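Dumping the structure here so I can ask a few things about it.
After this line comes chain A, so read on.
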Amino acid sequence: MAPSAYVWLLLGAAYFIIPLYATLDFSLKKNVIGTPCCTLKNYGWVVHNGDFWHTIKISFLLALETIVISLALFVPTIYLVHLKLPKLRPIIAFMALVPFVVPPIVMVVGLLRTFRGTPHWYYGTPWGFLATAYVILAFPYMFFSLDAGFRSIDVHTLTEASQSLGARWTTTLFRVILPNIRSAALAASFLTLAIVMGEFTIANLAAFHTFPIFIQYVNESQGFPAGALTLMSFGITWAAMLALLVVGRKRGARGAVIAGAR
Partner candidate 1 sequence: MAVEGRRVGPPITTQAAPEALRPDIVSGRKRRSLAWIATLPFFAYTIAFLFVPAGAVMLGAFQDKHDHATFSNIRLLFHHPYIDAYWGSIRISLITAVIGAIFGMFVAYAAIREGTPRWIRSALSTFSGVAANFGGIPLAFAFIATLGPLGVVTVWFRSSGYDLSTKWPHFQLFSERGIELAYLYFQLPLMILVIAPAIDGLKREWREAASNLGAKGWQFWRYVGIPVLMPSFLGAFILLFGNAFAAYATAYSINQGQNIVPILIGAYYTGNVLDNPHLAQALAFGMFVVLALMMLIYIPLQRRSARWAK
Partner candidate 2 sequence: MSYLQLENLHRSFGSFQALKGINIDLEQGEFLSLLGPSGCGKTTALRLVAGFDQPNAGRILVEGKDLTRVPPNKRDMGMVFQAYSLFPNMTARQNVEFGLKIRGKSKGDRAKPVDDLLELVGLAHAVDRYPHQLSGGMQQRVALARALAIEPRVLLLDEPLSALDAKVRVQLREEIRRIQLELGITTLYVTHDQEEALAISDHVAVMYGGVIEQMGTPAEMYTAPATPFVAEFIGTMNRLDSKVTDGATGEVEHSGLRLQVDAAKGRRNGERVLVLIRPESLELEAATNGSAPNSFQGEVLTQTFLGPVTRVKVTGSGTNLIADMSTARAAALPVGARVSAKIPSEGAKLISLPDDGPGLPVLDPDDH
């Protein structure tokens, strides 16, 4: 391997590993002054913390809700576009780029203003306000993933074959189309999971108590447990991405897209 390649890869590796190592170091510290390592007390603190489980559950359920709504909304639409309304595709593709141009910080400002007068079950609970916002956040990733999935199968032939055998639309959709885009849908779902589990901006400004909010609170108030928490949250992201890679590799889908909690 060329020596210059070595240098770049090593530099890159160092840059990425050192912060992770530092986090690990913090998470195992007993206190600030350099007493000898190590303790698992911080991890214990996290695991025994009620808020930890509470917020993780909220974020996780929120992710599930987002995924379900997204799939229910986008799969039939993209299916129809591929099947019957191909002219619509560029329009929807353009719309899918809008969330990239309208940052979450801007979007939450607009959402808070627009829906201020709405009833509490929507405006005041994460299952309403946050979920609908997260569906929009996930929209670009959902669209490009599902779109690629639909493009890789022959939608027309499958649909016509199914109909010629007597199936109704619902049957065709659920038993023929869905299984075939399964890996694209799964990939998009894992991506959405990562997004929701890491989303801070909207949750913060709209004052909901999700997992990232909890992490920030711990960051501000407790030094060492924050390290343990950070690593655990990193592990969750890592697990989601790994699942995405496994799923993606099965059908040869292209590399992971970036969800970005920023």
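Regarding candidate selection, all candidates are chains of the complex that A comes from, given by their letters.
Just so it is clear, a contact is a pair of C-beta atoms (placed from the backbone, for glycine too) under 8 Å apart; a residue touches a chain by one contact, two chains touch by 3 or more; residues count from 1.
Keep in mind it's a predicted model, so treat the numbers as computed, not measured.
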item	value
Complex partner of chain A (touching, any copy) among 1 or 2	1
Complex contacts: residues of chain A adjacent to candidate 1	1-2, 4-6, 8-9, 11-12, 15-16, 18-23, 25-26, 32, 73-74, 76-77, 80-81, 83-85, 88, 92, 95, 98-114, 132-133, 135-136, 139, 194, 198-201, 204-206, 212, 215-216, 219, 223, 226-227, 229-230, 233-234, 237-238, 240-242, 244-245, 254-262
